[in-house]
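Note that this complex is displayed minus one protein chain, with the remaining chains in position.
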Amino acid sequence: MASTIRVRATSSGETTEVQALIQHPMDSGFVKDSKGEIIPPHFIQQLIFEHDGKNVFTADWGGGVSKDPYVKFAFKGAKKGDELKISWIDNKGATDTTTAKIQ
Amino acid sequence: MSTMANDFSATRRLILKGAGVLTLIGLGIVPLDVTKVLAAANDKYPEEAFKAKSEADAIKALYGKTPEPSDKVKMDAPEIAENGAVVPISVTTTLADVTSISFLVSENPVALVASYKIPAGTLPNVANRIKMARTSNVVVVVEAGGKLYGVSKEVKVTVGGCGG
Amino acid sequence: MRNMMQKSALVFALIAAGAVSALAAGSEEDFKAAYAAAEAANREAGKLRNQWTTTANTLAAAKKAADAGDFDKATASAKEAEALAKASIFQATSEKTRWKDLEIR
């Protein structure tokens, strides 16, 4: 199956803009299903972006982040063709990792 | 009485820390190491803050202090959320030495939604999509130079209907 | 003390009223007839491709009340369902021509 992580990282010289969309239910643990039973919490807790072995952005998330979460940020010090490593871990211990080339 | 004293000394300590960082920059000493150390110490997932029900408790668990208002933090949020399940919120700030940006929704069952660590070299601009249980204040807290700043905006949330 | 007396008087009155209505309530036969009529009307609405969700919900409520032995309530719900089904039939029939009033020309 394809990665759960979609990344677009584009460099405009000095800064690199990064957008990521991740496929994840992000169940908060406060919502009931159609049978009236609570859907247990299931959400990404940490999402880390690394460039050149260094953390450039860390997201700590709770169940209040939307389903299929999206985040956008920008950082300096990277150039076109560099690799960006993205990884997440959720509250059940599941993880996923991918790398993306900066365009 | 005693809590007041504690709060006061905590604030004082933090102001001092902030001033210290600023001094380092002023002297031309690379503040990178400082932020890096701070970041490393913060790398753990803030479990407690994400358990706090109220916005004040969450901020306290995260930062151990209370934010002051700032006109240097700009939050972009809709007046009326198209749907509480997906509310796009973004923030930019002209504050220097930003180390962390957090998003909270006062009326959510768990107030803290997301907290981002901003190492040196990363711009203090973040956009994300959050859930809102109902009409509420959305609070963005920015930690910069060891101080805490906050802005708040009400976003109306309505549900259901035959739109689309 | 006075307050309590008043309260118990009220409770008595409620019980009495309940008993009276239970005595006057429809029998199982009444319910069955009302339910059959409602179902028939709803079937007709179905033929006209215009059933209402509220009819189905009210029919379900009638059945539930009947299963619980409350034929009074069940009969009332069944009659309400029939009225809803008839209204949906009326709507479908009149709309056969009325829809043109709304058309953009």
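Labels for the chains are A, B and C, by order of writing; each one numbers its residues from 1.
Following the convention adopted for this analysis, a contact is a pair of C-beta atoms (placed from the backbone, for glycine too) under 8 Å apart; a residue touches a chain by one contact, two chains touch by 3 or more.
We take it that contacts and distances are computed from a predicted model.
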Query = Which listed name, "Monovalent cation/H+ antiporter subunit D family protein", "Multiple sugar transport system permease protein", "SoxAX cytochrome complex subunit A" or "Peptide ABC transporter substrate-binding protein", is the one UniProt assigns to the chain that has been left out?
reply = "SoxAX cytochrome complex subunit A"
Query = Thinking of the complex as a whole, which visible chains are touched by the chain that is not shown?
reply = A, B, C
Residues belonging to chain B that touch the chain removed from view = 78-83, 85-88, 90, 127, 129, 158-164
Query = In the complete complex, which positions of chain C touch the hidden chain?
reply = 46, 49-54, 56, 79-80, 82-84, 86-88, 90-95, 97-100, 102-105
Remark   = Listed in rising order, the chain A residues that touch the chain left out are 2, 6, 8, 19-21, 23, 67-68, 70, 72
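As a working rule, only the chains that are shown with their structure count from here on.
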Note = The pair of chains with the most residue-pair contacts is A-B
Ask   = How far is the middle of chain A from the middle of chain B, if each middle is the mean of its Cα atoms, in Å?
value = 19
Remark   = chain B to chain C, mean C-alpha position gap in Å, rounds to 55
Key: Computed distance of Cα centres, chain C from chain A, in Å   = 53
Ask   = So in the complex, which bits of chain A are touching chain B?
value = 15, 26, 28, 30, 45-46, 54-67, 69-77
Query = Can you list the residues on chain B that touch chain A in the complex?
reply = 39, 43, 45-46, 50, 85-87, 90, 105, 108-110, 112-119, 121-123, 125-131, 133
